[in-house]
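Here's the structure, in C-alpha cells; my notes come after.
Apart from one protein chain that is not included, each protein chain of the complex appears where it belongs.
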Amino acid sequence: MVTIQLFGMTKMLAGNQGTLSLSLHDGKRVKDLVSVIDAAYPKIGELLQKKKVLVSVNQEIAHEDLEVNDGDEIALLPPFAGGNR
Amino acid sequence: MVTIQLFGMTKMLAGNQGTLSLSLHDGKRVKDLVSVIDAAYPKIGELLQKKKVLVSVNQEIAHEDLEVNDGDEIALLPPFAGGNR
Amino acid sequence: MSLEQVTKADQPATDDEAMLVRVQREDFSIDEELKRVRRRSKRIGGIAMFLGTARDRSKGKDVDGITFEHYEGMAQKKLREIRERAIKDFGVIEVLVLHRYGEITIGENIVLIIAAAEHRAEAFRACQWAIDELKQITPIWKLEHTPEGEVWVEEHP
Partner (left out) sequence: MSLEQVTKADQPATDDEAMLVRVQREDFSIDEELKRVRRRSKRIGGIAMFLGTARDRSKGKDVDGITFEHYEGMAQKKLREIRERAIKDFGVIEVLVLHRYGEITIGENIVLIIAAAEHRAEAFRACQWAIDELKQITPIWKLEHTPEGEVWVEEHP
C-alpha cells in the first residue's frame, strides 16, 4: 500500500482528494504506479503518460524505472506556476 | 561676467569655491570659457582639455563651439559617480 | 523533521539563515526582508530584487484573485537549492527567496527574491536566474479566480 499526495489539478481530477492510497501488485517501479493510477483515474493517467504530470519520490522528480519502497514520500506534480511572469 | 558652478573635484581644485566669476573678453563660446579657466586654474584647465571635466550650459553638456549668453546657467562637471557599482 | 532542522530551531544564531528561504501564508515587508539580508555583510553594495504581485489580468482574462498551493517540504527544499546555487554560481553575498501560499488578493505580494552582492551586475544575474529557476522547479500551483470560474494555471505546458 502506498500513499500518494495530490496537488492542484490532479487533486481536482481525483474528486478533490488530497491523497490516493493504492496497492502495487504487479511491480514496484514508478511506471507500475502510473499503470495503477491510470486504471483508477484515466484522466490523471493521460496527463502522466504525456509527462504533463510528473511523479516525485522523496521530493525529487522520479524516473519511471525508479523502484518505490515502503515509507517513500510519493506525490503527483502538475505543471508548476510559481508567482507571475 | 559669467558665473560658473563647481562640483566635486573641480570645487576642490579651485580652493573650495562653489562658483567662479569670470569675464569673457576674447569670444563668447564654451572654448573661450575653457581658455579663461585654463589661465586662472591650470589643473582644471588640463581636465577640461582631456574632457575629464565637461562644461554644461543650461543643464546640458555643451559642445566647445556653443555660444554662452548672459543669464545662461554654466557648470563644470567632473566624472559622475552615482551610487555604487 | 530531520535532526538538522531540530538543531537549527534550537540555535538562535542560525535563525537568520532559516528565515532567508520561506513559504508562508502571511504577507511580508520588503524593508524587513532587506534587513535580514543586509545584516549578513557590510560588503554589500548592490541589491537586485524581484517582487511578483497579483495582476488583475492574465492572458487577456480578468482575474479577481489567486490561490497558491504548495507541496510542503519539497517547495522549501527547492527554494533552499535555488538560494545555495545562486550564491555559489553567481558569486553573490546573500540571497533571500520567499513565496506566499493561500488566497492572494489582486495587488498583493506573491514572491520576493533579493540578491545582494558587492556590485550590481552579479546581483541582477543572480536575481533573474533565481526567479526563472523558481518558476521551473518549485512545486507551487496557481488557481486563478475569474468571472468564468476557477482555473489551475499551467505556465509551463
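The letters A, B and C name the chains in turn, as written, and every chain counts its residues from 1.
Note that contacts are C-beta pairs under 8 Å (C-beta built on N, C-alpha and C of every residue); 3 or more make two chains touch, one makes a residue touch a chain.
Nothing here was measured: the structure is a model prediction, and the numbers come from that model.
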| item | value |
| --- | --- |
| Touch with the omitted chain, as defined above, among C:Val21, C:Ile47, C:Ile82 or C:Val153 | C:Ile47 |
| Missing-partner contacts on subunit C, residue numbers | 29-31, 34, 38, 42-57, 106-107, 118, 120, 123-124, 127-128, 131 |
| Touch residues of subunit B, complete complex, unshown partner | 5, 7-9, 12, 52, 56, 59, 73, 75, 77-85 |
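Following the convention adopted for this analysis, only the chains that are shown with their structure count from here on.
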| item | value |
| --- | --- |
| Chain of greatest Cα-centre distance to subunit C | B |
| Separation of subunit A from subunit B, taking each centre as the mean of its C-alpha atoms, in whole Å | 72 |
| Residue numbers of subunit C (touch at least two other chains) | none |
| Junction residues of subunit A, two or more chains touched | none |
